[in-house]
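Let's look at subunit A:
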Amino acid sequence: MAAILLIEDDPLLRRGLQLALRGHGHDVRTADTGEDGLREMRSSPPDLVVLDLMLPGIDGLEVCRRIRSAGRVPVIILTGRADDFDVVGGLEAGADDYVVKPAQPTVLDARIRAVLRRSVGDPDGVRAHRDLRIDTAALTVSLRGEPVLLTPTELRLLLTLSRAPGRVFSRQRLLEEVWEHDYLGDSRLVDNCVQRLRAKVEADPSSPEYVQTVRGFGYRFGPV
Partner candidate 1 sequence: MTGRLWPRGLRARLLVAVVLVTVLGAAAAAWSSARSARNALVTSTQQRLTAAVAGQIGAITPQLTYPPDQGALDRLRAAVGVHTLVTYRGLRSADGTGVEPVTGALRSAVRARNRLVTQRITAQGRPWLLIGTPIVITAPDGARTPSGIEVYTARDLSGVERQVDGLARSAAGTAALALPLAALLALLAARSVLRPVRELRDTARRLAAGDLGARSPPQGADELAELTVTVNEMADSLQASMAAMRKMQADAKRFAADASHELRTPLSTLAAVVDVLAAAADGMEPDARESSQLAISETHRLVRLVEDLMEVSRFDAGTARLRVDEVDVAGALRDCLRARGWLDRVELEAPDGLLLRLDRRRLDVIVANLVGNALRHGEPPVRVHVSASGDQVRIQVTDGGPGVPEHVLPHVFDRFFKADAARTRTPGSGLGLAIVLENVHLHGGDITAGNADGGGARFTVRLPRDVEDR
Partner candidate 2 sequence: MKRIWPVLAVLLLTACGIQPSGVTGGGEAPTGVTRGVTLYFIDAHGDLTPRLRRTDHLGTIPEAMELLLWGPGESSLRTEIAPVTPKRVVVTSTAGVILLRVPFTAQDVTPLGIDQIVCTALAVHVQGGGPRGMKVRIGFTQDTPESGKQRTCPLIK
């Protein structure tokens, strides 16, 4: 049972989604504007935010950016349009995943559960690679002794890649393992998340050391 904050301006959809998600076992609070939502977050941080991008007042992208800068609470965006502009904008603003309207509650529920699932497989102790330490049991990461605050999705991506250093993961594979998408996942989710992860763990994100690109195939961890 997760505590979910739903930010949606349409009252009927807000209520409908609240009912449906509650039916899937979530504790759902709602807000009808971005300002309201952010206030709500400060008063009591949820486990996850479901955010409509089309909002009156400060728009969804801005809300997403502020949530991301405030902490590690995962965000799933509801895009009115499946236009690239909205999806790319939302991912760049730090969203973990997206669902296109008309949204099916089962799909939304599956995405929520995937984003909230932090661990991958069984913990196998601490993985240390040069300055990077990944504690698979405590689910913490530190760089040169300093803790690195990763979102659940970023953490799960790093755990997946570092489980087999040097092995190449295709974007498709990563989508299935990290996002639990079906075989038609949007590979831009992976690329965006990799960029955010690099920004947090790499000394120079433009020539990465830990998360490396294998052109034409995907990503791999190291070799370090």
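Assume a contact is a pair of C-beta atoms (placed from the backbone, for glycine too) under 8 Å apart; a residue touches a chain by one contact, two chains touch by 3 or more; residues count from 1.
A quick word on the picks: all candidates are chains of the complex that A comes from, given by their letters.
What you see is a predicted model; the values in this text were computed from it and never measured.
The candidate touching subunit A in this complex, chosen from 1 or 2, is 1.
Those residues of subunit A that touch candidate 1 in the shared complex are 10, 12-13, 15-17, 19-20, 23, 78, 80-84, 101-106, 171-172, 182-184, 186-188, 216-217.
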